[in-house]
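Note that one protein chain is taken out, while the other chains of the complex remain in position.
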Amino acid sequence: MKPSSLVTTTEAVDTAFYVIFGISAVSLLGITVVMLWFLWRYNRKRQPVPLSQKDHNVWLEITWTVIPTLLVMVMFWYGWEGYLSLRRIPDDAMTVKATARMWSWLFTYDNGKTADKLFVPVGQPVKVELHSEDVLHSFYVPAFRVKRDTVPGMPTYAWFVAEKPGSYNLFCAEYCGVAHADMITTVEALPAVEFASWLSALPVDDDPGEQIARQNGCLGCHSLDGTRLVGPSFRGLAGSERTVMRDGAELTVTADADYLLRAIREPNVEIVVGYPAVMPPYPGLSDADLATLIPWLERLQ
Amino acid sequence: MSAHVHKDDTGARFGMWLFLFTELLLFGGLFILYAVYLARYPREFVTAGSQLNVWFGGANTLVLLTSSLLVAVSITTLRRGQVRLTLTLLGGTIACAALFMINKYFEWSAKIGHGLYPGSEHLHEIPPGEAVFFNIYYVTTGLHGIHVIIGALVLAWTMALIKSGRVHADDWIVLENAGLYWHLVDLIWIFIFPLYYLILH
Amino acid sequence: MTEQHSHIVPCRTFIAVWIALLILTGVTVWVAQYNLGVLNVWVALGVASLKSALVIAWFMHMKDESRLFKLSLLAALAILTIFIGFTFFDVLYRINP
Partner (left out) sequence: MNETAATAATGRGFFAEGRYPSVFGWIFSTDHKRIGLLYLWCIVTFFGVGVLLGLLIRLELFAPGETIMGAQAYNAVFTLHGVIMIFLFIIPGIPAAFGNLIMPIQVGARDVAFPKLNLLSWWFYIGGAALAVTALFTGGGPPDTGWTFYVPFAAQTTTNVSLAAVAVFILGFSSILTGLNFVVTIHRLRAEGMTWTRLPLFTWSLYATAWIQVLATPVLGITVALLFAERLLGTGLFDPALGGDPIMFQHLFWIYSHPAVYIMVLPAMGVVSDIIPVFARKPAFGYKAIVVSSLAIAFAGSLVWAHHMYTSGMSDVAVMVFSFLTFIVAIPSAIKVFNWLATLYQGSILLDPPLLYALSFILLFTIGGLSGLVLGAAATDVHVHDTYFVVGHFHFVMFGGTGMAFFAAMHYWLPKIYGRMYDKAVATVAWGTIFIGFCILYIAMKVVGVMGMPRRYYDYIPEFTGLNQLATFGSWILGLGLILMFVNLIVGIRKGPPAPANPWGGASLEWQIPSPPPTENFGEDDPVVSHGPYDFKKAGIL
């Protein structure tokens, strides 16, 4: 398990939370009680005429300037300390590359293995290198209190360590368009041994077509089981009749191989009726990839 | 301060100055971007900056400085009651504005001729640092150009008021404020010129 | 006419200022020919500020205005400087620009 010396991101952030919530709760309680007491004690029923017309007191002003100042300085300090431990990566951290795109995550490991869930070994600090292929997204794992935006053209990073095995939510926290809320996956924390074997194992679904689809994030928008996501489901797509908008005109076409090719190569020329024109073109997809992808699509019945 | 002041020139001038502050901060946003990108791409800014024509920029600087002089003097002449002279001076200012825009026109069309304009293919080919320079150059000088036109229109309108005698030797606040606006246009250029045309090293 | 500021500024003054401005313009162009490294920008800015000071003080007769005007001008400039300056707390210290 993790070296006891190591402060987890969760611990670091929660300390700050306790301090700030604590001070705030006390301040709030004090203010509420005092206010209610004044309202009761000096209510006009009880107090027809004001007891005084006092309108200032320098010492009071000084007190309630200095005390809050000290309090906020404390809050600032804990906040900053905690933040630093979010930024300082333990030396023994392993690195995973996370790629965010509309609207899915791809995680790439040193040995080239990729996955759409973030598998990590328990007790081992993990540095996640954050990249974006299109707009801003944000890597957010509430359980570990870490969040960092992925910025196109500027790699960023975050780190965390999972203390217990289990599955933790991973959200996209920066608004990124229509399927922002669907850009969810999980961190899967496995015991070191299991993780090692997972890492070395070949991908379970050895259908190359599906692999390509996964790695390019197609499945972020296209389901394989017929459910409607941002884009039409791949299931039963090939060969079916499609009504598409082509430069303003509506027309029906059969989804044969070269329709699929068009739909992937220049997605915004023909827009399937009832869907937004948000599918990005994929210059990264080689003809070889497509040669595997399209037959696979056709096999999906 | 008495509420009886029915015509409060100081108030009017103060209002104008506040408006100039907003203009200053409007351009301020662009100067922030300029500063940041200059700090990030010093070398690219020099290569790109050297491609701007100092003569165009210099000429326009002289034109604007002179136009500012004319406006400043026109206030003096109006207060001395020399209406015709005032109108000539203001006419001169507007002529300067026109000259400035003509200059800009040639300068820009030359650049655009070289495929250097926002959204052009060419900008995607050259190093990013240079592309950002040209883009911010166009945005800044463009916004400034719009201000030149507005300023000229305001001055023209003031001339009309002077002709019709509504602005005269003892009530010249309109000219004063129009002048202030024009000087601001000049001020902005005083910074644009060295920052864009003169970063050669 | 209600309360009104100042004497009429003689044209001579304006022309003198104008000449000064032209000279300063010449100076910036001249300096820009030499390679002073980062100094170039700062010199350019320095001269530009000097020029604008002239324009503001004389052409825009700030020097005849009340303290209120001068203070608020100062405030505006201070805010602008802060906006530019504080942005550099970020851009200067980015790990990967």
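Going in written order, the chains are labelled A, B and C, and every chain counts its residues from 1.
Note that a contact is a pair of C-beta atoms (placed from the backbone, for glycine too) under 8 Å apart; a residue touches a chain by one contact, two chains touch by 3 or more.
Just so it is clear, the model here is predicted, and its values are computed rather than measured.
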{"item": "Chains still shown that are in contact with the chain withheld from the display", "value": "A, B, C"}
{"item": "Candidate in contact with the missing chain, chosen from A:A98, A:V128 or A:V146", "value": "A:V146"}
{"item": "Residue touching the undisplayed chain, where the options are C:L36, C:A53 or C:L68", "value": "C:L68"}
{"item": "Chain not shown: contacting residue from A:V13, A:A162 or A:A213", "value": "A:V13"}
{"item": "Where the missing chain touches subunit C, by residue", "value": "68, 75-76, 79, 82-83, 86-87, 89-95"}
{"item": "Interface residues of subunit A (partner: the chain not displayed)", "value": "12-13, 16-17, 20-21, 24, 27-28, 31-32, 34-35, 38-39, 42-44, 47-57, 60-61, 64-65, 68-69, 72-73, 75-76, 78-84, 86-87, 134-136, 138, 140, 142-143, 145-149, 151-154, 156, 169, 171-182, 184, 230, 276-278"}
{"item": "Missing-partner contacts on subunit B, residue numbers", "value": "1-5, 8, 10-11, 14-15, 18-19, 21-30, 32-33, 36-37, 40-41, 44, 118-119, 123-124, 127-132, 135-136, 138-139, 143"}
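Quick note on the criterion: only the chains that are shown with their structure count from here on.
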{"item": "Between subunit C and subunit A, distance of the C-alpha-averaged centres to the nearest whole Å", "value": "47"}
{"item": "Whole-Å gap separating subunit B and subunit C, where each centre is the average of the chain's CA atoms", "value": "14"}
{"item": "Of all residues in subunit B, the ones touching two or more other chains", "value": "none"}
{"item": "Contacts with 2+ other chains: residues of subunit A", "value": "none"}
{"item": "Subunit C partner contacts - residues on subunit B that touch it in the complex", "value": "5-10, 13-14, 17-18, 21, 24-25, 28, 31-32, 35-36, 38-40, 42, 54, 58, 61-62, 65-66, 68-69, 71-73, 75-77, 79-80, 170-171, 179-180, 183, 186-187, 190-191, 193-195, 198-201"}
{"item": "Contact footprint of subunit B on subunit C as seen in their complex", "value": "1-5, 8-11, 14-15, 17-18, 21-22, 25, 28-29, 32-38, 40-41, 44-45, 47-48, 51-52, 55-56, 58-60, 65-66, 68-69, 72-73, 76-77, 79-80, 83-84, 87-88, 91-92, 97"}
